[in-house]
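Every protein chain but one is kept in place in this view of the complex.
== chain A ==
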Amino acid sequence: GWRAEGRLQSPAQVHSLSLRLLYLYFHGKDNFWFFSFMQGSKLEVPLWLAKGLHDSKRRIISVELPKIYKEAWRTVFSADANVVDLHKMGPYYYGFGSQLLNFDNPENPEIAQTILQTFISRFRRIMDSSQNAYNEDTSALVARLDELERALFRAGQKGLNDFQCWEKGQASQITASSLVQNYGKRKFTDVDC
């Protein structure tokens, strides 16, 4: 299916404009179905498709912003970005927001500014918590983070764990490759060294 692969961004809303008919072929199993869309109809499409069909003259589609990037939510972010559950609000807030800037929306400068300020407000807490949570359950700390923030958190944790390992004198210990540890469950019957 055409929505299946990889990480799915939250869909952009799309209007089809200035066309009498837009034929879209949807691939389903072994058949191709086609739908025709009248001018002005609204659909949800994946981001990559919206990007591909978009051009500055808006001959095919115009893109509507998902609500989290609109003015109402932007105000919430500027009030206190730390309270927002960015995982629930589509887990790729920063990445997807950056991609949204491709659609020549007049609100782009405000959107960009909000995304940046949000990151700046939240970053400190992420850095501090990732550096102080050693050997504990961190699920509460990461629950409301988007994927970019979670990656940062993991990097912070890795640094912390490596440092602790060094402090304990374990930094010189040779360890098995992660491949071996993962495949340990299956039979690793041949050792052909």
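The working rule: a contact is a pair of C-beta atoms (placed from the backbone, for glycine too) under 8 Å apart; a residue touches a chain by one contact, two chains touch by 3 or more; residues count from 1.
The rule is short, and it goes like this: contacts and distances are computed from a predicted model.
> Pick, from "Autophagy protein 5", "Coatomer subunit zeta", "DNA replication complex GINS protein PSF1" or "Trafficking protein particle complex subunit 2-like protein", the protein name that UniProt gives for the chain of this complex that is not shown.
This omitted chain is identified in its UniProt record as "DNA replication complex GINS protein PSF1".
> Please pick, from A:Ser41, A:Thr75, A:Asn102 or A:Gln181, the residue that touches the omitted chain in the full complex.
Within the whole complex, the residue contacting the unshown chain is A:Gln181.
> Among A:Val83, A:Ile120, A:Ala140 or A:Ala171, which one touches the chain that has been omitted from the display?
Counting the whole complex, the residue in contact with the absent chain is A:Ala171.
> Residue-wise, where is chain A in contact with the chain that is not depicted?
2, 5-6, 19-25, 27, 48-49, 52-53, 60, 169-181, 183-184, 186, 188-193
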